[in-house]
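The structure follows.
Shown here: the complex without one of its protein chains, the others still in place.
Moving on to chain A:
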Amino acid sequence: MSTTLTIDQNRYKCEAGETVLDTLLRENVNLSYACKKGTCHSCLVRSDVAPPGLAQSGLKNTLTKQNYFLACQCYPEQDMQIRLPDQSEFYRMGTVITNKLLNRNTILLVMAFEDAFEFNAGQFVNLQRSDGLTRSYSIANIPEVSNTLEFHIRRLPDGVFSTWLHDEVNVGDSIAVSEPRGHCFYIPERREQGILLVGTGTGLAPLAGILNDALANGHSGPIHLFHGSRELEDLYRIDEMRQLAQQKPNFHYTPCLSGSEVPEGFAAGRVNDIVFSQIPDLKSWRVFLCGHPEMVNLMKKRTFIKGAAIADIYADAFLISYH
């Protein structure tokens, strides 16, 4: 049986026995690929309908939920509308309704949208300035009736976009916002599972969203949040988190400081060490890691060695690209 693949306005016939990748290569569609064995995940694309299970084998559940699949492993069973990774993004305008300091170098930016903005708490969007300059920022809240998105943005020394958001963007301004992206989010299943949230700096943004989502979904297992920075002045939302920990018996919060001054009530050291002194065994835990790329990569390995299953480790490294 042949099927029709649609990309943008173009339609391609996928012959019986052909994979989606075969068809697209035959039609000279530009798509990255490498192993053709389902191993390298280079040809990851997205469909409008649920793809055959085989084409999603080995993918994270947050990807399968969004109908991502491997083009090289997909023998379509029905017509599909396909989104390539580099396909031009749909942007919509949001209006800034809050821009205020959370600590000495981080702002809370809240944007409102006219229509409902669908996302999973913990995903990120690309913000785009009118000159085309684009950066990724994580959504810090859960979907709300007010159609708002909340961001925590740290000022980087000489960072073009973050400085612009800090110094020049005012309430009432509009900014273009992409569709939500990423697969670091909470799925409401196995509610009794332990959840480990580890973030440095503004890595707290996606974690706050994930935390609130898990609590809103009645997650009953223990939820441990470790938020780290060097100095006290670079943490934020400390009182709010402590309060939440008092209200929710299954939520535990540990602010961590790696610098030399560590006041009472804070754990001394790096998050990557403190976590394991409190939770030595992560077998059957779900893990979320967000923030500094080095921390994220190190913790991916360490949490895995301590027993977390690969499929249960979700991570967003806040990669900074030098332009």
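Here, contacts are C-beta pairs under 8 Å (C-beta built on N, C-alpha and C of every residue); 3 or more make two chains touch, one makes a residue touch a chain; residues count from 1.
One rule holds for everything that comes next: contacts and distances are computed from a predicted model.
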Protein that the absent chain corresponds to, by UniProt name, given "Sulfate reduction electron transfer complex DsrMKJOP subunit DsrJ", "Group 1 truncated hemoglobin", "2-furoyl-CoA dehydrogenase FAD binding subunit" or "ABC transporter permease subunit": "Group 1 truncated hemoglobin"
Residue among A:C40, A:A245 or A:V262 that touches the chain left out of view: A:C40
Among A:S32, A:T163, A:S220 or A:N297, the residue in touch with the chain that has been omitted: A:N297
Residue among A:S57, A:S146 or A:S220 that touches the chain left out of view: A:S57
Sites on chain A contacted by the missing partner chain, in the whole complex: 37, 39-41, 57-58, 297, 300-301, 304-305, 307, 309-310
